[in-house]
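See below for the structure under consideration.
Shown here: the complex without one of its protein chains, the others still in place.
Note that the chains are named A and B in the order they appear, and that numbering of residues resets to 1 at the start of each chain.
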Amino acid sequence: MKTKKIIFGIAFLLFFSLILVSAFQMRPFGEPVLSEMDDYFIANAQQETGTNNVVTSIVFDYRGFDTLGEATVLFTAICAIIALFRGVSK
Amino acid sequence: MISNFPYIAVIVFISLGIYTLIFNKNLIKIAIGICLIENGANLFLITLGYKKGAVAPIYTMAPAGQSMVLPTPQALTLTSIVIGLATTALILSVAMMIYKHYGTLDTDEVRRLRG
Partner (left out) sequence: MSPMSKIVRTITKFVYSIIIIFGFYIIVHGHLTPGGGFQGGAVTASAFALLLVSYGSLASKKFVKKDFLSFLESSGLTLFIALAFLGLGTTFFYNLLANSGGWFGNVSSVGINPGDMNTGGVVPLMNMAVGLEVLSGLGVILLVMAGAMEFTKKKENL
């Protein structure tokens, strides 16, 4: 049991150090590299969908399939919770 | 160094979550670790989309002459937050049913009492 814990600790420290090194090698904060798609959205969302809120136009129009999957996941989780507690709460 | 501070915050979140997942046996603490990892991932997505000195991508009464942050990471983070909420609710429900059946939340105890 103790050796297992030591092995886990060494693996965790290795993971932590690697991920910390990668954090110091990231690009500087606040300067995105590739933004052509987002520039298109910001420039054209008002003519194409008529919404002032660009985030909403992406969520419900440009990337509607993501929102469909998300709503389905939420619905499935709620169905699972109701099925799990069937007969328990009235 | 100081410009990389949000990435280091992300690293701290994810490392604390993985530490909790490895070294704890309580189901509620495991749920807390999963929540920490989710929050780290969401913070990382938001951090990738930030542009220095920019405003939110909403045209209603926006200040004139300023650039806007990237809207796509924000939309995907919204998706991620709702899925994380559904997952957390399901994990907590299963933990409640395990507590009702076994009388404990320790994973070793649950394994020993089977059968």
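Criterion: a contact is a pair of C-beta atoms (placed from the backbone, for glycine too) under 8 Å apart; a residue touches a chain by one contact, two chains touch by 3 or more.
Values in this document were obtained by computation on a predicted structure and should not be read as measured data.
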Considering the entire assembly, which residues of chain A contact the chain that has been omitted? 46-53, 55-57, 59-61, 64-65, 67-68, 71-72, 74-75, 78, 81-82, 85, 88-90
Touching residues (missing chain, whole complex) on chain B: 56, 58-62, 64, 78, 81-82, 89, 92-93, 96, 99-100, 103
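Simple rule for what comes next: only the chains that are shown with their structure count from here on.
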Could you state the distance in Å from the CA-based centre of chain A to that of chain B? 9
The chain B residues in contact with chain A across the complex are 3-8, 10-11, 14-15, 18-19, 22-23, 47-52, 57-60, 68, 70-72, 74-76, 78-79, 82-83, 85-87, 89-90, 93-94, 97
Would you mind writing out the residues of chain A in touch with chain B in their complex? 5, 8, 12, 15-16, 19-20, 23-24, 26, 28-32, 35, 37-38, 41-42, 46, 52-55, 58-59, 63, 66-67, 70, 73-74, 76-78, 80-81, 84-85
